[in-house]
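Here the complex is missing one protein chain, while the rest keep their positions.
Order of writing sets the chain letters: A, B and C. Residues in each chain are counted from 1.
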């Protein structure tokens, strides 16, 4: 089969490789019908994740069809249409028992990381019963694919960790794909205002389409004033950080009211300053997290009933052979406007 | 009457001042029967809180007897024995409606801060109905006094914000008075282990008496090994920071397992580094906070039934005239072993 | 002034009575600008609440203007526009401290019950600081009036007690005014389906307008099949009882899936059978409750931002002198289609 293989920092190739095989009774082999590229894949190519070794097939998101199933797989069989989640869960460890699948002691984020991934014709999925999801009739591959990582990430790590409630003023720092997913998720809880904050006007335009009602370009204006105007001077009820830089995290903390929550979704490479000399007295709660995908079945229900429409996230579509072009487009979002790209059979 | 008056950084005097008078129908005047000194009072004397103006009577903790009550006070009258809490709550603002009294928009921590305080013969208490507590029969002045600030602080900001649950491994960084109060509070939830961490062996001895079953002198040993030995290598379920320095906060974060909570109780003067490059993926939750005193009625019930014995916190007793000596003893805990000092009529 | 006075079962008169006066420093006198009639008022007239004595002015919902304020009232003054809530809260008792204002030991539902009420030109409101709400600019009297009782009741006792979450299948038994308010409130949390159940097709039509996507006339069809079809045979995630009869409560319990929640909003006059022989093993949670109005400030924010539009609840409008006709219309909803009637100055 063909697959996108990582060959060390800056190097990848879409090339012929051996087909995957079942190595444990709980595995399935899935034929990939649609997959996508994540910002994390670019980080791997940038050399930021040295635990990813040369020879690894990239990708941790897919929708596909079960091609073969191990003897201990109970919930699906050959021919079933499934969502392959970015998180693989053993189902039995302490974290899995608490629905903290992202922290699974034997799994977690392993696809395209420490196991071969989904940017291929076929992929082996370990712990299949607890790591894949049957796709309801009427849900398209493209829509389901948005549940492999980005929508549950924005929803769980941003919206639920942030505790968004009806009537809240929610500030979301960063309007890239994950920030937009968080906006979509926050809307499910009927906040009174969603304030999108970014340095690119183009992304702020997108934020409005996704459900932000106030936008602030923080390259130009300090968003604190806009937030205070909406909150009797107090600050945001919830702030979601969706960038991953010290300055955006520090901004997210600064925009909160006493008693507020800051949900960090961004992937960070450096420490941030936590201004405890101001914040120790302000009753704030800061959360971090990798997606667990415990919300995936519920999000599938919302897709099936049309309550959630992720089409807007998909800006480019390619065939399953067009990985080179897809990577090219996805890696230059300022030029291409790419949010999520879909490669499908 | 006589009172401890702040006269600018480094200067205070126990001197004659005018008696307080009712200025609002919701006020009471309380005759102080017992009071104490808080570490915060030393910070004020050190000049760290410039909003405290010269001429201010210090102190925010007292037990006393109602001497006079405004016409709108409904829950107490002359002669009633009351606990004066460090937090004054208007009862009507957004924060008071959510039991976040510490963030009250018209009150909060005001006594001995922006209002005259309790280190005096009499004190005026605004919003009396929502800022004082009738003391049940059988609860001594000394025991009740420990509920004016230190016990609810350790309990709410440390134990409840930290979400201590039965079976948890709880690490408490700092075994000063507030850290010890957090140990007492944590014991109410039957953790499997409480690990006390401090650089002074004398304080670690106290920690054992208060309920810690493991102690680590972090001036000598990295406590991470001790924690890992108790947790299959994962880290603490809950960490409580009760010092207020960047390095102790950073230690508290480092000791946690994925999915854990860090409750900051310490009063900080400088920013700490938050190592988001490690923590973004680890599902941790960090909380800060000023005490709200929502737990005070419940803690009074535990005192009344003998479930909580705060006697061990009281190391020195003085008469109400002995403020100079009490400050002297309290400000040199390394020499005197002072935890809480009580001055009583 | 004139007021609707209860003169014993079946008897009321709109008649001249003395103006109310301030009797406690925490009172305000409010000039009533708009008021409404509640089903509970009909129950009083029916003699079902014997604690209501002849001579009592009826009504517990109003929007008005502060006419006079006691000396201990801090949050409003003459001329301020306020919402008078059905719940009066002392602000200081155990229940008020926990935001359980409906259970206030000195207040609760007292207006038009044990205190003179709002169906009058003027009304005295005790504990004014904690029992009335300033109305934001841009919110009409009519909209605000819907927050005096019905919307917070449906939202708190139905939706929040029921724990409605995104993606849930919510069954609401009863599509009278409170059931419709619960539908509006449930929509704020993006359930996947709201199933309205009633014996009157006219009310089911209304339910659709308020946000139900499935309706079942349970006089004709057992709603269990419809619910099972939406839930893989399991049952509803949340059921809200908004009728107040044994058979509707028992239906609400029967429609749930294992692990579900049943929120009772209905006012009951008789015991219901709880089929513990079936339910003991099914992990269900049943809640009852009087509204607390802790959500009122948040609901006011949603009105102010246009997120919530209660206009649909108002079917009839009258002048403040037209109580006789308004009662007549409101007491025959099957004929008149009355949901809420508004009487305004």
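Everything that follows uses one rule, which is that contacts are C-beta pairs under 8 Å (C-beta built on N, C-alpha and C of every residue); 3 or more make two chains touch, one makes a residue touch a chain.
Remember, it's a predicted structure, so these values are computed and weren't measured experimentally.
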Chain not shown: contacting residue from C:103, C:118, C:218 or C:239: C:103
Contact with the hidden chain (one of C:285, C:307 or C:331): C:285
Absent-chain contact - pick from A:74, A:202, A:317 or A:332: A:74
Residue touching the undisplayed chain, where the options are C:244, C:310 or C:333: C:244
Touching residues (missing chain, whole complex) on chain C: 95, 98, 100, 102-103, 244, 246, 249, 258-259, 264, 266-277, 279-290
Residues of chain B (touch criterion as defined above) contacting the omitted chain: 165-167, 187-190, 192-193, 298-299, 301-302, 304-305, 307
Chain A residues that touch the omitted chain in the full complex: 24-26, 70-72, 74-75, 90-92, 94, 96-99, 106, 129-130, 294, 297
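Definition applied: only the chains that are shown with their structure count from here on.
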For chain A paired with chain B, centre-to-centre distance based on mean C-alpha positions, whole Å: 41
Residues within chain B bordering two or more other chains: 98
